[in-house]
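One protein chain omitted, others in place.
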Amino acid sequence: MFYYYLKLASKSIKRTPWLSGLMMLAIALGIGACMTTITVNYLMSANPIPEKSDQLYYVQLDSWSPHFAAREPNEPPDQLTWTDATNLMQAQQAFRQSAMASSGGVVQPDNPDVKTFMASLRLNFADFFPMFNAPFLYGSGWQYSDDVARKQVAVISKETNDRVFGGENSVGKSITIAGEMFTVVGVLDEWVLVPRFYDVTTGAFSETEDVFIPFYMKQVMQLSNGGNTNCWKSPEGEGFEAFLMSECINYQMWVELPTDADRDAYMTFLNAYVDEQKALGRFPRPHNNRLSDVMTWMETEEVVADDAQIMMYMAFLFLFVCILNTVGLLLSKFATRNGDVALRRAIGATKGAIFAQYITETALIGLIGGVLGLALASLGLQAIESLYGDFISELVHLDATMVVLSFGIAITASVLAGCYPAWRVCSIPPASQLKTQ
Amino acid sequence: MLSMNNINKVFRTDLVETTALRDFNLTIDEGDFVSVTGPSGSGKTTFLNIAGLLETYTSGQYVLDGTDVSNLSDRQRSQLRNEKIGFIFQSFNLIPDLNLYDNVDVPLRYRGFSKQERHKRITQSLERVGLANRMKHLPAQLSGGQQQRVAIARALAGEPRFLLADEPTGNLDSQMAKSVMALLQEINQQGTTIVMVTHDPELAMQTGKNVFVRDGQISEHETLVPVALASNQ
Partner (left out) sequence: MKTNLEFGPICRALLRNKVGAVLIALQIALTMTIVVNAIFIIVERQALMQRESGIDEANSFYLTSTGFGNDFEPKRVIEQDLDVIRNTPGVIDAIQINAIPISGGGWSMSLTTEPGDDQEDVSTANYFVDAHGINALDLEVIAGRNFTATDIRWRERNQPDWPDNAMITKALAEKLFPDIPWQSVVGKTVYIGDDEPVIVTGIVDKLQAPWIGWSELENAMLSPEKMVSESTRYFIRIEPGERDRLMAELEDTLANAYGNRLIRNVTTVTETRERSYRQHSAMIKILSTVMVLLTLITAMGIIGLTSFNVNRRRKQIGTRRALGASKQAIVRYFMLENVIISTTGILLGVAMTIGLNMLLIEWFAMTALDWYYIPAGMVVLFVVGQLAVLGPALKAAATPPAIATRTV
């Protein structure tokens, strides 16, 4: 029977190519717009580390000015001072912990054929790699003891390894970074984080860094500040050390706390730490410390861009207009077939059969519209990539979920659109159209 | 009132040429009640369409109430239809979405009457056909005979000089047909010229004058056979 309905449907679609085409186009445009914007939003708000996103916490301490908050309304600053970052690291109160900073430095390969280049640096502690499940191609991260000993060890990205060492296992080899010799202890595999949640202060969709070296190298090598540096008062004294000791914030810190009890304990520790510092004349504001898990932190930092959301809501409205449009056109289309329906009813078709016949037709239109819509969505995503540039290239892939979702929406939308017209058509009394026409 | 001289009407398609009316000549005087009969395809409807200015003709001359309509624009023809001609159709042609009052109102709107004038005419003509109490009803809520009465009221509301009826009883049972026919006769007696196209000899017999059309021409030799009347009884 379904096959019969399908045949009737395709006949009917062929009979009114313009009207049917218009409906498919409307559905396709609506679906295309929705899919494009949903994909961008979905990837923007994706959980980058679902396996432990609720055990990783971003640390915020309110070290700001007594006169004004770091961010209204009374939000603590989004980064830490050097003093606090190093103190918290020395305390080692969490299951895992890593303070971090970003910087940049010139990499001079030993091989004279490879050109010197500027590399992005992340300064972090040993726990960084296991905490964020960083994938290793060769070797591994370093040990906390290496951090403490200020050892010049480095983990490099796959891309850097390809560039400097031609892709071979470079563990144990040396590399000159910002004028200092480092020993490669690990090479990461491709590591794409969307968003790059561990540091969103310079944009949530940056790539992971080229080179990772121990945090204390910042002090040892006097490395420049990457990302944002904010101060509520000027450093006291001159020189690099004075800056490190100032109230300027430029450092991020993550801790891994497996249980809620751990979390509570760490919070207690933070509050105690702040009290300790208050005694030393720092932290003029009331307690306002935060531990935010990954998704909470993404929300606080408004990782999903407003524009993307505005576009998504607009796209939903757009789809709604397209559905209204389709309902109107279906009503028109079906109404011309009153005679046909009356005849079918007269020769024994049940209401249900008529309804099924017409719903099949709308579902078919929806399906075709959905396929077209999917094509439009991938065009739309390409357009978005070309409009916004490469930095969002990780945000514009249609994955299986999106494909299934778009067909789901397309067919649901068109079937919903078809319900009323089909109901109208199947409630035509059997004999009504036979006599007068 | 109406005079057609050598009217020809040819329908052309790419393949064939059909002559619907051939040297058609007919004069109808003021106050006549003329029936036009003839077999299917004889040209009755074409005659009616031309007489009612619904279609143009290929050649010849047609003078309606002193106006030669040959070279009128569509707008002038519309105006002439609106002012001089009332139509009664076989399938009534009431507008299903409009109630009786609005249906009768349709031609009056195009006439440009004031609201009071229209109201007066609508009520009067609906009263005349005995349906004044059902003004707010929709056509679908009436019987066929009643619907045709509304159509007659619509035709009369503009006080046309000339009423064109196309099988006015074709869709009605005999009882209803009788009352509609009686109404037409009454209207004729009050001075309105009526031309009625019908294939029903019994009806045709009830009019003052009968014209028999065959092959697009008036057939002088054929008249209504009283036997037809007898056989119908």
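Assorted remarks:
The first chain written gets the first letter, and so on, giving A and B; residue counts start at 1 in each chain.
Quick note on the criterion: contacts are C-beta pairs under 8 Å (C-beta built on N, C-alpha and C of every residue); 3 or more make two chains touch, one makes a residue touch a chain.
Since we're looking at a predicted model, the values are computed, not measured.
Between the chain not shown and the residues B:Ser91, B:Ser179 or B:Gln217, the one that touches is B:Ser91.
Between the chain not shown and the residues B:Glu55, B:Glu159, B:Glu202 or B:Asp215, the one that touches is B:Glu55. Touch with the chain that is not drawn comes from one residue among A:Phe243, A:Trp297 or A:Phe355, which is A:Phe243. The residue from A:Ile13, A:Ala33 or A:Ile156 that touches the chain not shown here is A:Ala33. Contact between chain B and the absent chain runs through residues 45, 48-49, 52-55, 74-75, 78-79, 81-83, 87, 89-91, 93, 95-99, 102, 105-107, 109-113, 115, 118, 138, 154, 158, 166-167, 170. Mapped onto chain A, the interface with the missing chain covers residues 19, 22, 25-26, 29, 33, 65, 67, 104, 106, 108, 116-118, 178-179, 222, 224, 231, 233-240, 242-243, 305-307, 309-311, 314-315, 317-318, 320-322, 324-325, 327-329, 331-333, 335-336, 383-384, 387-389, 420, 437.
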